[in-house]
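In what follows, a structure is listed as structure tokens, so that the remarks can point back to it.
Complex shown without one protein chain; remaining protein chains in place.
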């Protein structure tokens, strides 16, 4: 077993989203587009749709609107997940259209619980082929997923579930700030960003702000992802809308509510994709198209914390 | 298997070090006095010596001077560890005197590598009885420690080492700042403080500064230990000397060098303990006794980082 | 429904309000609660605003000691982050807090629940060819496995309180029988599940309590009849001999719930 990963130490990894996606996301690859409500890179998802990268195995604990859009665009061969919905609102309608009895065409589904998905990433980010967890007894989850196995504790004899390591081909992680080597700092909800970056073969860091490395080095405990894991850095302000970035802009809850109606009908879904994905060439145009009121409505009110002292 | 821990939600846990140690550290208990060079609570160790709490199983990755002092004071029945030395300088002489062929009296030793000790805490802090790791093949470490066992991966068939969960009776953790409920923030080196606090039955947080809860809540990503794990909070400025607290005071490297000579000879060792442990009633007296130059010599030069924005 | 006609003050009392108020009464001050969005969130924040000001709220997204300033609209709402005591990763939430045994009360709901408190949030119909594809487990399976006790909040109907779940996502007091094994399945103790499992189901008609491993009707709201409850339950529901009546909430409590907790009527 040799699981070495080549550390990535190029001094400037800044590219456009177009370039990053074209280079790192290949047809048929295992894609982990991270975000747990917070810091979901819709910008990356839309660029994947524009580039029509097909046959994806789309992986995340919470495939949400952007995963649903990948499905509606016909790019997803298989979904690996633990909770698929429009958080706080309802269903993912593109997913429903390819996952039910009456579906004309179906995609493959591989299903865990959140803890199971997290455990898969923990294994993948730790160089282990499996991870043990106390879960799934008394449920049908392991029955319908043969990848969930079990192991006996060598001390107590007790049985534990295991899940296999997850090592995505590409992880895309949106962060508040990064330097051009990809050293990335995040605050607020952290989801599985660190584990995804450590587990993936290739990593794209998308940042609200590109900062000088000295800013990162002033507060090293804040760094979640070291640049040695990162292939590409993309500067994409407002890149998460309708998701959010703590300290930058609020979640566009109204969009999530409106989405229920937009997405239920394939025709209005198509209109949305035509206008806001295919109809714009990049994120900048998307934000312009959203109208001037977007920023005033969602821009965060400042609430800065104090720094701490690293002197000695 | 029922492994629930009663969350600790008393509003004010502030007590003196004397009270905290008397209540939480009992004769014969498993003690984890944390610190990886950084944030070692010498103040707590000295109070344990003053209270003559015997038959301890003393546990840490890096038992250093303060563990050696517990041994010299005759309080340690067993040492569980992975590296025992005076970091950057040399040996632990009290330990040598009770662990070699020519020793008149010996203590029990249970030995892992750092990763093995960390893995034991990961299991203990995660509600699992074991933890798998790729380690110990090609060495004699597992041969002399029957607690290191093995497990076969259910996916690859490959063999992995396992270590049993470590759940200390008491963990003592020094932090830069905490509120009186024990919500604790740490920066700089983090060692295994979080894992120790989650794994232990009882937790004493010792803090350089006691701050209002609002300070903790201004930067929640900085919180390493939640107060619901904590039994006692002790305010003990300069409580780590000769170890250090980033942002507060530097490591007293000269003391570590001098210690080599102090500790080699049992007579000078006794003189030290008589003067600086038994000869003072608490940490305040210890610091006074160290002389006025201590603070000017070791006080940290300020190097504050910027805060981040938690607005939305 | 009967509850539609129950009046407190000017506005009629809604089933959702009754559920939120009744659930809040289950929470004790200084308990550690794993809060879900929707009705559980209303119940927890109502408890904080009334009898349990120090209720310790943890949300699945990783916020510890949460103090939401507005009603969170999703599990990852930024209002959960700002002013919380700590933010932790998903790994820590599931591995450290849940599997680590720190959660005293968890909340669950779903599309189907059976008399053992087994819950289905995965599919209606056959797993491979479902009639309806539901969101899946999320953290529900581990909440049901590891919380010291679980409170279920669901509206009753024969479609939701079912004789048999189409799929069990989250474990209840014991496994049901299957075609292959017509005997009743193993209990939580036999399966060595760490948590205590569901203790109560707070519904829109009354409260079912887990007694000897089976849900039994122990409380009904004012104006609700036992017959109504039975009609809305898909199995032969046991009824406690000493059935309690749940009084209507006080005007004061309702006022807090309606005007402070959910003033925009998002979940009520």
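All chains are identified by letter, namely A, B and C, in their written order; residue positions are counted from 1 within each chain.
The rule is short, and it goes like this: a contact is a pair of C-beta atoms (placed from the backbone, for glycine too) under 8 Å apart; a residue touches a chain by one contact, two chains touch by 3 or more.
As the structure is a computational prediction, the values presented were derived from the model and not from experiment.
> One chain isn't displayed here. Which of the visible ones does it touch?
A, B
> Among A:220, A:266 or A:291, exactly one should touch the missing chain; which is it?
Considering all chains, including the one not shown, the answer is A:220.
> In the complete assembly, which of B:72, B:169 or B:195 touches the absent chain?
Of these options, the touching residue for the absent chain is B:195.
> Consider the whole complex, including the chain that is not shown, and state which of B:38, B:202, B:241 or B:283 touches that chain.
That would be B:38, which touches the missing chain.
> Of the residues B:55, B:158, B:212 or B:285, I need the one that contacts the missing chain.
Once the missing chain is taken into account, the touching residue is B:158.
> For chain B, which positions touch the chain that isn't shown here?
Its contact residues with the unshown chain are 36-38, 61-62, 81-85, 87-88, 91, 95-96, 99-101, 111-115, 118-119, 121-122, 133-141, 144, 158-159, 187-192, 194-195, 244, 246, 250-251, 253, 256, 303.
> Touching the missing chain, which residues of chain A?
1-5, 7, 9, 11, 125-128, 183, 198, 213, 216-217, 220-221, 223, 226-229, 310-312
Keep this in mind: only the chains that are shown with their structure count from here on.
> Tell me, please, which chain's centre (mean of its C-alpha atoms) is farthest from the centre of chain B?
C
> In whole angstrom, what separates the CA-based centres of chain A and chain C?
Result: the chain centres lie 29 Å from each other.
> Could you put a whole-Å number on the gap between the CA centroids of chain B and chain C?
Here chain B and chain C have centroids separated by 41 Å.
> How far is the middle of chain A from the middle of chain B, if each middle is the mean of its Cα atoms, in Å?
That gives a centre separation of 37 Å.
> Would you mind listing the residues of chain C that make contact with two or more other chains?
Residues 63, 78, 81-82, 87, 95, 99, 146, 192, 194 of chain C touch two or more partner chains.
> On chain A, where are the residues touching two or more other chains?
In chain A, residues 133-134, 158, 187-188, 190, 244, 246, 250-251, 303 touch at least two other chains, as defined above.
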